[in-house]
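Every protein chain but one is kept in place in this view of the complex.
Moving on to chain A:
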Amino acid sequence: MRQLVRTARLVVIGGGISYRALFNWTTPSMFIGTLLVGPVLQLLFFVYLGRQLHVADDRFYVLGNAVLASSTACVYGGTMAVANERRYGTLGAVLLSPRRRAPLWFGRALPYVLNGLLVSGFTLAVAALVLGLPVPADSVPQIAAVLVAAAAACSAFGLALGALGLRFRDVFLVSNVAASVLLLLTGANVPRATLPPWMQAVGEALPLTHAAAAARRAAAGQGLDTGLLGAELAVGAGYLVLAVLLLSLFERGSRRRATLDVL
């Protein structure tokens, strides 16, 4: 029991403090500008572009972009949660901790799930108000569940990218590419049926793909598609396992090859 409490503290308290320590966008101006205003403008851009090109209706873009909105916080946040340790020179002090690594890193990802959820919820609410696209009340809990799953999967994805920061210096380059890949391949803005088969296959393994589809179904009154929700959570779990494995692998490699500028 005592061990459980200590682990829970590491995940919750440790995760919360590390979020404030390592996430670059916690100042009000950065948070509002980057995480709240940016996704709303992106959503409006695609809605009006979609109207112009007659590709899909407003609902398609509103739901897709609301799901995608969490990616900025989750992908970049997850990356910062690991990679910024090198920037501050704190990685050595963290690696000297005797604590188990899985809860330590899992706790790092947790605040970004909440952050991503907040951003997605805000984007959806603003879009619904501005575009006059009401979300049916009975769909709200279902959409909320989908957004939680999307933010969780995306945070795990971000953490896996952050793990690369233990091996490669320019990891934010990878995050930039990953954000573009999510924009293109998850079906948030480009209908997946129009993509070549290999892109569709890659999209299957990405976070947000299944969530975007599930959110659209829920908003259309088709209920919560547990298959899609489960697929989204499975993708997230896969990235979480990958992240923990990579972090463990790179930590051990750093001891052997001295690849980390830890101190």
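Methods note: contacts are C-beta pairs under 8 Å (C-beta built on N, C-alpha and C of every residue); 3 or more make two chains touch, one makes a residue touch a chain; residues count from 1.
Assume contacts and distances are computed from a predicted model.
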Given "Ferredoxin", "ABC transporter ATP-binding protein", "MaoC family dehydratase N-terminal domain-containing protein" or "Cytochrome bd-I ubiquinol oxidase subunit 1 apoprotein", the protein name in the UniProt record of the chain not shown would be "ABC transporter ATP-binding protein"
Answer key for A:Gly14, A:Gly158 or A:Gly236 versus the chain not shown reads A:Gly14
Missing-chain contacts on chain A, rising order, are 5-6, 9-10, 13-14, 17-18, 20-22, 26, 88-90, 92-99, 104, 254-258, 262-263
